[in-house]
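A single protein chain has been omitted from the complex, and every remaining protein chain is retained in its original position.
Every chain is named by a letter (A and B) in the order it is written, and numbering of its residues begins at 1.
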Amino acid sequence: MSSYLSPEFIHESWYVAAWDHEVTPDKKLARTLLGQPVLLYRDTQGQVVALADKCCHRAAPLSHGRQEGDAVRCLYHGMKFDRSGQCIEIPGQAQIPAKACVRSYPTVEKDCFIWIWMGQAQNADPAHILDFFWHDHADWRMKPGYIHYQAHYQLVVDNLLDFSHLSFVHPTTLGTASNAQVRAEVDRTDDGGLRITRWYLNDEMSPNHKRVAQFEGPVDRWQIYQWHAPAFLRMDAGSAPAGTGAPEGRIDLRAMKFRHTSVQTPETLGTTHYFFCQARNFALDNAGMTEAIFQDVCTAFGEDRSMIEGQQRILDTDPNFQPVATAHDMGLNQARFILQRRLQMEQTAGQGTSE
Amino acid sequence: MSSYLSPEFIHESWYVAAWDHEVTPDKKLARTLLGQPVLLYRDTQGQVVALADKCCHRAAPLSHGRQEGDAVRCLYHGMKFDRSGQCIEIPGQAQIPAKACVRSYPTVEKDCFIWIWMGQAQNADPAHILDFFWHDHADWRMKPGYIHYQAHYQLVVDNLLDFSHLSFVHPTTLGTASNAQVRAEVDRTDDGGLRITRWYLNDEMSPNHKRVAQFEGPVDRWQIYQWHAPAFLRMDAGSAPAGTGAPEGRIDLRAMKFRHTSVQTPETLGTTHYFFCQARNFALDNAGMTEAIFQDVCTAFGEDRSMIEGQQRILDTDPNFQPVATAHDMGLNQARFILQRRLQMEQTAGQGTSE
Partner (left out) sequence: MSSYLSPEFIHESWYVAAWDHEVTPDKKLARTLLGQPVLLYRDTQGQVVALADKCCHRAAPLSHGRQEGDAVRCLYHGMKFDRSGQCIEIPGQAQIPAKACVRSYPTVEKDCFIWIWMGQAQNADPAHILDFFWHDHADWRMKPGYIHYQAHYQLVVDNLLDFSHLSFVHPTTLGTASNAQVRAEVDRTDDGGLRITRWYLNDEMSPNHKRVAQFEGPVDRWQIYQWHAPAFLRMDAGSAPAGTGAPEGRIDLRAMKFRHTSVQTPETLGTTHYFFCQARNFALDNAGMTEAIFQDVCTAFGEDRSMIEGQQRILDTDPNFQPVATAHDMGLNQARFILQRRLQMEQTAGQGTSE
């Protein structure tokens, strides 16, 4: 593995395990998160349960099992586990040993995301879950997306913290020539994240804006996003008719406003779950537009994937790769520093290897 | 590799290399056994020969070669080996160096199995080959089966030593609800194996018995099997009309009697050859019934495979897995103890790494 990529996961964090629609009363979900197999299902109240997908008896996958009410039964030898992971039945045996249990993970459902805490359960404070209100708000409309990457999650983080790539990777979807010329403003936020601001004044719209625009001509365009470790991007983006005062906070009525979500959850050290959406605050009932915007983002993220998986393959041939820095790396470098510090904090606290 | 699975093979044992029909005068067989590539073929007398599938000259596979009488010629540079593995011809060269030979493995053909000894040849005593007389006996009829598992052989051994799984893995083929309730009786046999006895009194037939039964109603049903290391299961099973005295040894004329074979030979540390059959002592000439019984077992072993390969994938993510024991684990635990002791004996005797 390349020294350029961290060989360890940050455990003490909320992660997105799934979109809410991926786990239904009829459909459980087996998904590997941070290298650990996890089973997600909904109990009879619709609450999401997350258990280690590994029966404590013989390591059989509980996802091959059967939900019975709020519990799940392993269909190898029939052990039954309640939603806390405690074994409540061993066929053919009256006594249940205390240690007969599987790990359960704290979960929270919020903003159409199923959140999971992969670290020490006592540290799981729902107050630390980031706000993605536009996923499920009357003023906004989006279609949820998921893509799987054959690449380390840090390569996706790198990608998202330097939008100069939009000019080159996404010339027909998200980018214009100016993406690579505008220097982003990068600030630390009080809560340990980054705020990255990009204004493109009197510029053309990006192709994906152009395709759904309800006005023509040059625009003042913005991409203002917050990034938080391990891998969350929340963006306010938009295009307003040029010179109507957007940079000063006067948003013209014709302006298009978007909220964008890009969230990564490591699957393994070489593969990543990527959850995304692009919400808008106009033409809400135009289902065709919802789909068109979704497809544009899918196309763009396919472009990213091709490049990032290429990067991964190249890095796999060179364990000693040392990057040459550019002026666009500010955000990326700060993010790497933040990730590194989080890992060190976990290791100091002895919580990194919890299970 | 999970610490739950042995990283070593037991070498000093007879193993099943193949069913007899897999090696014919016209068809040699290349098969990896205990990590070693082996070539099996029949000499002009029909005797099975087993040689390392690795020419001593340049490691070319002899299975790409050509049988010439009792010998096999490597079709890379033409070295010819007799059935003992001794080189008897080097094209273009009169002298044959004494060390020009490939390893040959003792074989015995018995009960439709081709047996092979993978340890020190001097320890290969045919008297230690287990009896599977029902494979080739006028009173019994079976169809031989083979299945390949992407799993360590010990996971298959685990499976076979705890039939409580029949209720959950095989509800429509081999199992009934009572499999998980009946506690097996586990005894050590004088020859270092285990005898496992399960009686289901006044119970329903299992689905696979029901499909070929020639009477109706409740039965006294039994599964009495012997297990021997490394991986041999021989079972006497059947269903007799309930209350007709089967448990006391009075077998009603209507009773269905079966002999079942489940034998595993490790291919590698993560894959396994599985030889099986289910013989019966009734309706011998009913070819449709032979096929129906065969298909039932194939279906059931596909069910096992799905679960066991799932286990293997889960264990691959967790090198430190420690199982929680249940009351059904008696047989399994004893088998693991026996396997462990066999390995230790080999290592003490310095015979484990023979080649």
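The criterion applied here is as follows: a contact is a pair of C-beta atoms (placed from the backbone, for glycine too) under 8 Å apart; a residue touches a chain by one contact, two chains touch by 3 or more.
Source: prediction; values computed, not measured.
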Which of A:123, A:167, A:197 or A:295 contacts the chain that the document leaves out: A:167
Contact residue for the chain not shown (choose from A:12, A:158 or A:252): A:158
Identified contact with the non-displayed chain, of B:7, B:35, B:192 or B:217: B:35
From A:128, A:143, A:254 or A:328, residue that would touch the chain that is not displayed: A:328
Among A:224, A:269 or A:307, residue touching the chain not depicted: A:307
Interface with the undisplayed chain - residues on chain A: 2, 4, 158, 162, 164-165, 167-169, 180-183, 306-307, 310-311, 313-315, 317-318, 321, 323-328
Absent chain, residues of chain B that touch it: 32, 35-37, 53-54, 56-61, 64, 73-79, 87, 90-93, 97, 99-100
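Keep in mind that, in the parts below, only the chains that are shown with their structure count from here on.
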Gap in Å, rounded to a whole number, between the CA centres of chain B and chain A: 47
